[in-house]
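With one protein chain held back, the other chains of the complex are shown just where they sit.
This part shows subunit A:
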Amino acid sequence: MQGRSLGRIAWERLKRDKLALTGGVVVLVLVLVAIFAPFIADLAGQDPDAYHENLIDPLFGTPTGSLGGISGDHLLGVEPVNGRDLFARVVYGARISLLVGFLSAMVAVVLGTVLGILAGFFGGWVDAVVSRVMDGLLAFPQLLFIIALVSVMPNHMLGLTGTGVRVFVMILVIGFFGWPYIGRVVRGQTLSMREREYVEAARSLGAGRFYILFKELLPNLVAPIIVYTTMMIPTNILTEAALSFLGVGVKPPTSSWGQMLSTAIDYYESDPMFMVVPGVAIFITVLAFNLFGDGVRDALDPKGSR
């Protein structure tokens, strides 16, 4: 009988989980939409920044057509006042959401893995310092600190300006507040594996510390890291949307879902479709990531009996 690797077992479990697969497919589609946003907007014949004031009721500033001006040309309707195409703006908005969601999770994973593994492996004062910092960061009111940090950051840095700086700062700050979640898990796992026989065996064969760290321990940490990363991405997407909603994230005219919602709050009586479109976009994205994440967790968890 041939042995099966953990990845193989996990994949077979994941394949049976219909909800998780659906989530995974939606995530894939969203990633493609984000990458090919300009082509998709072109296909629909729309530009996210073009004004269509002829579709706006001059008296109320709301779209003239029914349901927020949905038509063959404007698949999801148009924005109030200036008549920008919502479909194109939502498609472009996916770029910001996914970019910030993924990259901030990467920042958290790199920081959390390196610091967590060092704390768990070396113990002593290294562990004491890293653990205290993690406790402290987890106890901080995060959204407030993220808002505060993002708002004091300058508008020009490292050769970036405007939206570039905003996105860069959001990735760094969200990632920075996320690393303790990964770090705690990695530290705990490292601690429990440090004294296992295979590590002992490697040590007795003369393996150096860094060989043991990266060749023996790290591969065994991949499963929990993957699980926590997939669960962190949707949270980060929500944080980005919240920051843009509050007006400290991406600045107009760049479109982001949170920022569309913050404009929509002024029109929810007269043009409710304007709020529904970006809101549903956020919901579908985060739900898909959560479904996929739950599935990955169940598939990789050896305790799961399903």
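Convention: a contact is a pair of C-beta atoms (placed from the backbone, for glycine too) under 8 Å apart; a residue touches a chain by one contact, two chains touch by 3 or more; residues count from 1.
The rule we apply is simple: contacts and distances are computed from a predicted model.
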{"item": "Undisplayed chain, where the name is taken from the UniProt record, one of \"Cytochrome\", \"Protein GlxC\", \"Ion-translocating oxidoreductase complex subunit C\" or \"ABC transporter permease\"", "value": "\"ABC transporter permease\""}
{"item": "Residue touching the undisplayed chain, where the options are A:Ala44, A:Val114, A:Leu149 or A:Ala202", "value": "A:Leu149"}
{"item": "Options A:Thr163, A:Asn220 or A:Asn290, residue touching the unrepresented chain", "value": "A:Asn290"}
{"item": "Touch residues of subunit A, complete complex, unshown partner", "value": "136, 138-145, 147-149, 151-154, 157, 234, 238, 241-242, 245-248, 258, 261, 264-265, 268-269, 272, 275-276, 279, 282-283, 286-287, 290-291, 294"}
